[in-house]
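Of the protein chains in this complex, all but one are displayed in their positions.
This part shows subunit A:
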């Protein structure tokens, strides 16, 4: 094990983990603002409010950390860490470019990634239960229901890509990729991306948070740094889901330019998908809890099963 190489890779992953969510957050500020005919933050940092999130971070760090009297203190304090760390761990397995441009090649990559992604949601559940607040409890229950409904289409859609590639390794899947996979796996890509957004509780699937209704659900009682870590987890989640969709369904580093520029394609595809996540927040109103459940079980799960059938038939009959 080359110490320098490993520490460089881990450093790179940590840097991406701290930087990319901020970029997505700032992009959300500005994109939402312009879509709604506003300017968004313009003051902080001087140029188009680029330092707004830095200012937010400074504010969060200075705020008092209030733990409610009746709360389960240990769980309450631990929850933001549980929500955040899995997304850092997932980033190490996502390939950025060909020829070893990946934090670490893991043989059962896609399995590993899905397993670790599921852990992140536990942070919201812990926070929702530990707060001893009725709004938080409701938010936690909604989070649990949403996790159960959308984990399944997510896994089934990922399994379809595994069938197409015949390997569980993420770089292996990209090595097997050909351009016509995009139309072939289109339904699966839609299911995976939608289910991913739903697991992150992004609008229109944000009934577990619903600030106007149950006051941020599981996060009602959080303030200061711990609340900031939950927000960081949300935006890190957007980056991870977008990057995974790009790798699994849009061909990751494949593109018209030479292989050395593969990382550019991965970044570009991830950025476009992040933009779609932001756009969805502006475009659609929040779905009701029962609508969210019905959409998962009667639309996404059957679509994912159909995609598996399609993948199987094409793979066995035509290839």
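One rule holds for everything that comes next: contacts are C-beta pairs under 8 Å (C-beta built on N, C-alpha and C of every residue); 3 or more make two chains touch, one makes a residue touch a chain; residues count from 1.
To be clear about the criterion, contacts and distances are computed from a predicted model.
The listed choices are "Chemotaxis protein CheA", "Maltose/maltodextrin transport system permease protein", "NADH-quinone oxidoreductase subunit" or "Glutamyl-tRNA(Gln) amidotransferase subunit A"; the UniProt protein name belonging to the chain that is not shown reads "NADH-quinone oxidoreductase subunit". Within the set A:135, A:190 or A:205, the residue that contacts the chain not displayed is A:135.
In the full complex, the hidden chain is touched by subunit A at residues 1, 6, 9-10, 13-14, 61-71, 77, 80-81, 84-85, 88-89, 92-93, 103-107, 110-112, 129, 131-138, 141, 144-145, 148-149, 151-152, 155-156, 159-160, 162-163, 166-168, 215, 220-221, 224-225, 229, 289-290, 293-294, 297-298, 301-302, 305, 308-309, 312-313, 315-317, 319.
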